[in-house]
Every structure is written in C-alpha cells, then in structure tokens.
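In this view, the complex is presented without one of its protein chains, the others remaining in place.
Chains here go by letter, A and B, matching the order in which they are written, and residues are numbered from 1 within each.
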Amino acid sequence: MSGYYPPEFADILRENFPDAVQEVIEFRDQITVVIDRDWLIEIATFLRDTEGMKFNYLSELNGVDYWPQAPRFGINYIFYSFVHNHLIQLKIFVDETDPVVPSLTSVFPGANWPEREVYDMFGVRFEGHPDMRRILMPYDWTGHPLRKDFPLGYEEVQYTFNIDRIEANKPTPSADPPQTGTE
Amino acid sequence: MGVTGQETKTGESGFLLTTLEQAVNWARTRAMWPMLFGLACCAIEMMATQASVHDISRFGMELMRASPRQSDLMIVAGRVSRKMAPVLRRLYDQMPSPKWVLSMGDCASTGGVFNNYAILQGVDEIVPVDVYVAGCPPRPEQLMHGILTLHEKVQRERVSDWATWGALGKQQPNNNA
Partner (left out) sequence: MDVTRVNLTEATDIESDRQTVEIALDALRGLVTPRAFTGDTMLLNMGPQHPSTHGVLRLMLELDGEEVLSCLPDVGYLHTGIEKNMEAKTYEKALVMTDRIDYLNNLGNNLAYSLAVEKLAGLDVPPRAQYLRVILAELQRIASHLVWLGTHILDLGATSLLLYCFREREMILDIFEEVSGQRMMTSYIRPGGVWYDVTENFVPMVRRFLWYMPRKIDDYERILDENPIFIERTKGIAVVPPEKAIEWSLSGPMLRGSGINYDIRKAMPYSSYDHFEFDVPTGQNGDVYDRYKVRIEEMRQSLRIIEQAINNLPGGPYRSENRKYVPPPRSEIGHSMESLIHHFKLWTEGYRLPKGEVYVRTESPRGELGVYLVSDGGTKPWRVRFRTPTFWNLQSISWMAQGHLVADLVAIIGTLDVVLGDCDR
C-alpha cells in the first residue's frame, strides 16, 4: 500500500486544527494522525468535504488495548477516498477512567456496528450512538473480552498425567472413567 | 433386566420381539431425517455431502427438515458458541423421540481449535451425543461413515430401551449398545 497515504494531509490537518492534532506517526508508508477526541466530528467532516481530500468512505473502525500503557485504549479510524484513491488514519487515545468518545454515526452511518463492537469488546462508550448495546456477546454478559486483563478462558487439555486432578475438580465426572495405568 | 423372562435368561427377547426389534430399527435407519443445524464451516461440508457428488439421499436422508418437530437426527455441524448453547438445547428438547445426535467435526466434539471464553468445549456438555465424527472439517466420506456407524448403532437397539414404562418417561438414552 505504498504511496496511498499522502503525507501532506497531516500538515493540512495541523494547520487547520492546531489544538486537535497531538502527534503524527509514519510507519511503513502509513500516516496516522493522533487527535483529541472532542475534535473527531469536525475533523471527519472536514476530511469528507474538502476538495483534494474527499474522504467519503469509512474503511475501518477498531479499538486496541495498550494496557499497561496509559492512556489505555486506542480507537483507530481509517478513511478512504473514492475520488482520489488515498487513505488516512486517525487515532484517538482514551483512558479507562473516562472511556467515552463521540460517535461517528452522524457523519458516516456505516460506523454503527463497528462502534457497538468496540463497546462490546473494550467497554468504550460512544456518545450519540443510536443503539449502544452489546453485539457479539450475549446481552447479559459481564466483562469486555478483548481487554488485556480479561482471561482467555481456556480449559486445560486432559492428558494422562493430569486427568485425575481434572476429574476431581469437575462437578460431574465423565461417564467412562479414564484408563490410567495398566488395565 | 429385560422385558420378558426370556430376555433375562438368554439375552434375546425371543422370536416375536426380536423380529419386532429388527423391523423397527430397520425402519428407523432407512429414513432418518436430519435437522438443519449447520452452524459454521462443517455446514458447508454437510451441504457438500447432501449435494451431487457425495450423496446421502441414497442412505435415506433425502431431505433436511428445518423444523425440529419433523426430524430424527440432529447433526451439530460447527462450533457452538455460548450465545447459541441455550438455543441448541431448546431445539433438542423440541425434537420428538426417537432422536439421535451426531456431533460433526472437532469443534462440536471437543471445542476444536478454539479453547477460549466463547466456545463450548464439546456439544456433549449440553446434549447427549451418539456418534462423534472427527475432522476439521470432516470429509464427506467421513461424515457418511459416521452416519453409517449411527445406523449400525440404531440396529443394535433393543425393545427394552423404548418399550418399558421406565423408558417412556425418560429422554433418549445414551444407548449402551
């Protein structure tokens, strides 16, 4: 994907929104602009409407948990332009003490379900979202699975060396008792 | 423990009842209708088994009934997530006796590749399973072998499993055949 992230856009954003842009990351030909969360709607509208940019398509919206780094959550937005065939990535850092981000559904209705998924998996709430509910987990599930302090929840695999210990812990042992030793 | 004294003595129920057994079991295996319960990737292989090249309608499974009230066999094809587990149990309860469960694939039998918070580690945690078919996903030939094994198991069923007062009250057993 080289050459599809024009670097001049980061400077244009810095000029027009000097308080919003915190940092610009360049890695493997990708440009990421880290912005302040209150400026999201304005910057997204600016990116969509300005000539020469015309980012009219939301390509990706996801969340990443950077625990134990603070601020903990990073929400990434990747916009694409059909007119000019280029991409740009915005990033918002959110702390776990105040995990609220303005919702992008007023500008891009296609952000509806992805924001619900970020809420479900990380616990970051989106203000102004028409339907903030869990989407992938059952509706009465507690916890946010993709957080780093949420356990994977795996069952220990039963081999001959640990089968007795596992069976002793189970509420209802299996119907055929395991054949250990020589029988 | 048999229906008649004859069975307790010799192990077989005598001429009349064994013929009845054989007839009933023959009828059950020759037109066993599976319920559409394709969840994930194994469903595609189940569809491939149903379709042209490998064809299980030659074994009597011509149609797949979507309604649990009209089906005999539940082929759990695919991974069962925790959100889906109560639905599966409810559908199993809605099936009328006699019913059998075939657990297709590794995810339905043991949880498969996925050992985490979201996947049931084996569908036998919630329903009693008769035959397990291994594979990820099992080839159509493997699934057919599993179905034929189930047919053999049904052939070995006894009158005492379903015709006693005790059996009428309980659900389809894990047949100790």
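Please note the rule applied: a contact is a pair of C-beta atoms (placed from the backbone, for glycine too) under 8 Å apart; a residue touches a chain by one contact, two chains touch by 3 or more.
Computed from a predicted model, the values in this text were never measured in an experiment.
*Asks:* Using the touch definition from the header, name the shown chains in contact with the chain that isn't displayed.
*Replies:* Looking at the complete complex, the unshown chain comes into contact with A, B.
*Asks:* Thinking of the whole complex, not just what is shown, which of B:33, B:59 or B:114 touches the missing chain?
*Replies:* Residue touching the chain left out of view: B:114.
*Asks:* Just checking the interface: what residues of chain A touch the absent partner chain?
*Replies:* So the residues of chain A touching the unseen chain are 1, 4, 27-28, 30, 32, 56-60, 62, 64-65, 76, 78, 82, 85, 89, 108-114, 117, 123, 125, 130-140, 142-147, 149-153, 155-156, 165-166, 169-170.
*Asks:* Could I get the residues of chain B that touch the absent chain, sorted low to high?
*Replies:* Looking at chain B, the ones touching the missing chain are residues 36-41, 43-45, 47-48, 51-53, 66, 78-79, 81, 83-84, 87, 91, 113-119, 136-137, 139.
Just so it is clear, only the chains that are shown with their structure count from here on.
*Asks:* I'd like the Å distance between the centres of chain A and chain B, where a centre is the mean of that chain's Cα atoms.
*Replies:* Using C-alpha averages as centres, the distance is 41 Å.
*Asks:* For the complex, which residues does chain A have touching chain B?
*Replies:* 137-138, 145, 150-155, 157, 175
*Asks:* Which residues of chain B touch chain A once you look at their complex with the stated criterion?
*Replies:* 82-83, 111, 115-118, 121, 174
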